[in-house]
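My structure is below; once you've seen it, I'll send some questions.
Left out: one protein chain. Kept in place: all the others.
For chain A:
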């Protein structure tokens, strides 16, 4: 049984092609290839070499159209026992090929060739082709007469021509030899025997039988030779005779052989034309061939030899002849029969050949699965032979089946174009991969195939194939393999890797599974912002400024497009997160894994990972872009189990999709407990030329800045250009929460430092003011009462961020063409990590009122005097301001203080001071020193864990704003000013008052200092407002009437200018500086001022009381003399005017007296009533002035 058998095989002359005298195998193959081209030599071309010695037995030889066919058998073959039966099995010619430079001695070459030819006894022609002989060899005479043919060195074409000539010469010689042989055979009495005939010494019966059969057999053999000589008509004639004779002698085997020959002659005659009639004829005859081969089966020697192989060969020949899709059914039947028959073949190699042929024919029919099945059978037969070559063959045959079973190695299956596809379009699965996923469910068969490949590769000593098979097996079928089996595969991988040279690459990835996890966006430190060349402020709107990546309010389109793009910068390391999974029961050591970059513009850094059994890991792979342009990252290069493999993300993605659809056995990531990952989005990555890179650090440490509430501090931020391109422009802005805590940023410093050269550094100052902690925080801290720990770490995101947009030169260096996109700018985000600690805390605010009656003494007089000197030019309101001082000698009536209770829960000491900013610029100069002196200097020290109270005189900040209009407004209490209606509206008043209170409050500041460098301001606005809210009217609004007393003596000097507007201010001016003396008439005047806009009628009365509180004016024990009316003084005071009522007092007894004025207002309007908070409209409104001390000295 021979492979490649076809019907035409019978017409081919077998030629052994032998390497002679140590020709290098490659050269031999090369020369043989040249020879193999001449497998058909037309009779026409050999006529010149042919000489007819005697009459040719091939009478009907078609010299014009016929040809001789050669079947070159490289390396030759042992003689077949069936040579006599089928002459085409004989080696009829031997061609030696030798390479002269490698074997200089031509004589020995000739000897060696002669020796080689000895084993081919059937050969009729022998030639040894010696290529490339040297000059000396050419001249050598010794080779004359031998079979040595020298091919002088020449170009290829000449050589081929030379070779063709030599082949034609051989063909002619063979033809002549055939003629000789046929003539001999016709006359001679040669006995043709086959192994089927009894080998034992012939019994007489046998001899007779043989003699009878001889003629038929001879005819058949002559037919064979005719066929070989290219004369089908002659052959047919002889075959017909042979058929006749063999049928008569019941020599079925030879009958079948003759029939086979006749079919061949028929086909050769028809020169390969195929028509249905011919086809039917061939089918009919071949069926008879098969039948007769079967008939020739002899039970006697079935153990030794059987015509079965011929039967099968005939079947296969027919199948090959018919092998077309349309005739698939018949072919399948033939092949099935052949396969069935093959099981009873004795010779293993015959069986092998049958299966090989069956597999090939099925493959040719398009029945790939069947072809694969029989290929596997072949491989199993090979594996039964326990040698390395057979194992290699088995491996190769199995490798051919992998396609049908969808387990092929990627190295063989995937064309380069597929691998070249960018990963970006990996969203959709390719049809091919879908089908392979479906087919991958024949796991039972697939595993068997892979296991056999592994086995055969191990036996054949091909470590790479073994590694590849084990890798495929492990990767695809790990869920079906027991842990022990998995370990076995792992050790198979390791064993294979040991035999492989270091750095071997394999197309099939093993473990681990690698999938893309994510592309981390640029850290906020190196964010890249597209630069709009048309705008000066290119950064505006180009990047999210808030904490949200997507804002519904921003224009949708540009952000949408940006999302898919990722920009990397040459020279700056980048990172990609990948997830590795090891679903197997052993530990996987990944010696190195790094990104595989097709665009070759990224230097990837290898990482080594170890994955415990059934685990997954997300790792960061990094690299540095080296050149600008697009980057595509299709997968990772993994060095694991001693071999380098490329793992494509796309494959794993397909696998995972398959897993979700139930097509794949299991999801390796899920089985490892990895979190479900959304399909990782692969952005278009592009690399841009180098950009500047600002690196910031906060001087004094990058940690949080610890600030007490309200603390103000400067933070120094150092910015260095770590890139290779200078920073040409920079812009600082703020973002995030609590932006108002950044008081100032020294952006000028940065601007002035531009351009910032690579490596240059600039330090800018940022002034921060800590914000207030929330009430909750403060409460919590207070309730805990733990000093010093109250500063809870603020939650992330509450700190503001400093955004610096900066960019290098507009044009790329080296790319100066117009219209080019400018190099992008960058954004540096510096989070100002502010940790606000609870500082001085406010406990409560209280409004206190205080009454200090004015009294006259020496000191007092002095003070008044000095003051009147200093303020001679100042207006009344200015002067009245003085009265607000808290001065025990001066006194104040109804003075109100705001008492702030502050506690210090921290572990440091605070010092607080209250300051009031005066709005009026004129006042500022004169008052600022005093403000400092009075409210700045006396600092209140609050020790840790203590509380302290700070007093703020409200009068002080009430007066500066009580200018004329406000006073009017306040006194009228209904906001007449501004043309409003006079109807009373409490609500309006409130609102306006609130506004003015806020204004007032904003000017009062409680500053604190702690230690050397902590200082700040207490935010107590709300507290003050809350405290003032209740008694706001009392604080801010004057009473409708203001009463004052003074000595009439001095009135001539300055009383005209005097305008004490305040109810609480009551002074007695002693122009002379002297005191009131008893027994002297003291002229006095009472001043009543109307603070409203309406004329008020009053009934004024003045009371004087002595120390004992007795009324001095009326009653029996009057100690005071009086002049003028002291009760029931009817007055009418025009709006905002002051009326003086002069009276005199005559004190009889020296001592302390108190004077006070009071008035009953007649016909009070609603404003007054509201101010007085009366209940009923007829209730009299009574106004009373503050008491006033009078010291009466005795006469000296």
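Of note:
The definition used in the following text is that a residue touches a chain if its C-beta (ideal position, glycine included) is under 8 Å from a C-beta of that chain, and two chains touch if they have at least 3 such contacts; residues count from 1.
Methods note: contacts and distances are computed from a predicted model.
Between the names "Death associated protein 3", "Trafficking protein particle complex subunit", "Protein phosphatase 2, regulatory subunit A, beta a" or "GPI transamidase component PIG-T-like", the one given in UniProt for the chain missing from this structure view is "Trafficking protein particle complex subunit".
Of the candidate positions A:343, A:482 or A:752, contact with the hidden chain is made by A:343. Within the whole complex, the absent chain has one touching residue among A:162, A:295 or A:368, and that is A:368.
Residue in contact with the omitted chain (choice from A:114, A:328 or A:1131): A:328. For chain A, the residues touching the chain absent from view are 325-326, 328, 332, 336, 339-340, 343, 362, 366-370, 373, 376, 434-435, 438-439, 441-442, 444-445, 448, 661-663.
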